[in-house]
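First the structure, which I've put down as structure tokens, then a few questions once you've had a look.
Here is chain A:
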Amino acid sequence: MLQFSFWDILSNLLIATQWTIVLSLIAFFCGGIVGLILLFMRTSKIAALEWFTKIYIEFFQGTPLLMQLFLFFFGIALFGFEVSPWAAATLALTFWTSAFLTEIWRGCVEAIPKGQWEASSSLALSYIEQMRYVILPQASRIAVAPTVGFSVQVIKGTALASIIGFVELTKAGTMLNNATFRPFLVYSLVALIYFCLCFPLSWWAKKIEGRLNVAR
Partner candidate 1 sequence: MSYKLQFAELLPYWNVLLYGLAFTIVLTVVSTVAGIAVGTAGAAARTFGPGWLGRVVAVYVELIRNTPFIVQLFFIFFGLPALGLKLSETTAAFLAMVINLGAYSTEIIRAGIEAVPKGHIEAGLSLAMSKWEVLRHVVLNQAFRKIYPALSSQIIIVMLGSAVVSQISAEDLTYAANFVASRNFRNFEVYLLAALAYLLLALLTRSLLRALGRVIFKAR
Partner candidate 2 sequence: MSLVSIRDVRKSFGTNEVLKGVSLDIAKGDVVAIIGRSGSGKSTLLRCINGLETYQSGSIVADGIEVAGAATNLRELRRHVGMVFQQFNLFPHLTAAENVMLAPTVVNKVSKAEARATAAEVLAKVGLSEKMDAYPSELSGGQQQRVAIARSLAMRPKVLLCDEITSALDPELVNEVLRVVEQLAREGMTLILVTHEMRFARDVGTKLVFMHHGKVHEEGVPKEVFAAPRTPELQQFVGQVG
């Protein structure tokens, strides 16, 4: 049987961590783009668009991320496509992330005084122009802290991709545990690596939030 040293375990985990990071980045950025589109729809004052986004958000915030992964994994297969865990994880995490980001950002948009909408519409700006030039520049300032805070949830969320077979940090942990029978060491290291990824972001989010509160 193969013998694993501490360094073997750690280096294997770190290699897998790359995939956790890649998956997190993709989910966060794609989720951000989808979230931004949804944000426009959600605040458009067009009933059909608002209802669609509401139901979308309700579904992705009201069901377990794990279920969403399963649904994408098995759902796409129904259409006759070959689904890789990678594709299913990317799609599920993107949609899941977008739902939360939309809600976070909507809160920030709604925090902008109504007078800003009134003033900009009296300057004959269209809805898209109002958002682009007046509302979003102000809302984005207060959105930074909760957005950074949510990125921690995205990183932690990618751990669930291990369940549908995507080999990232958690999956690598499980595989190494099966090979080494050293669960305490392996899962301690896995937790520690996640902590090293997440804690700086949490800390940064808290710091920005504190600074904003002082400024206001």
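As a selection rule, all candidates are chains of the complex that A comes from, given by their letters.
The definition used in the following text is that a contact is a pair of C-beta atoms (placed from the backbone, for glycine too) under 8 Å apart; a residue touches a chain by one contact, two chains touch by 3 or more; residues count from 1.
Just so it is clear, the model here is predicted, and its values are computed rather than measured.
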Candidate touching chain A in this complex, from 1 or 2: 1
Contacting residues of chain A [partner candidate 1, same complex]: 58-59, 61-68, 70-71, 74-75, 77-80, 152, 156-157, 159-160, 162-163, 170, 173-174, 177, 182-184, 186-188, 190-191, 194-195, 198-199, 202
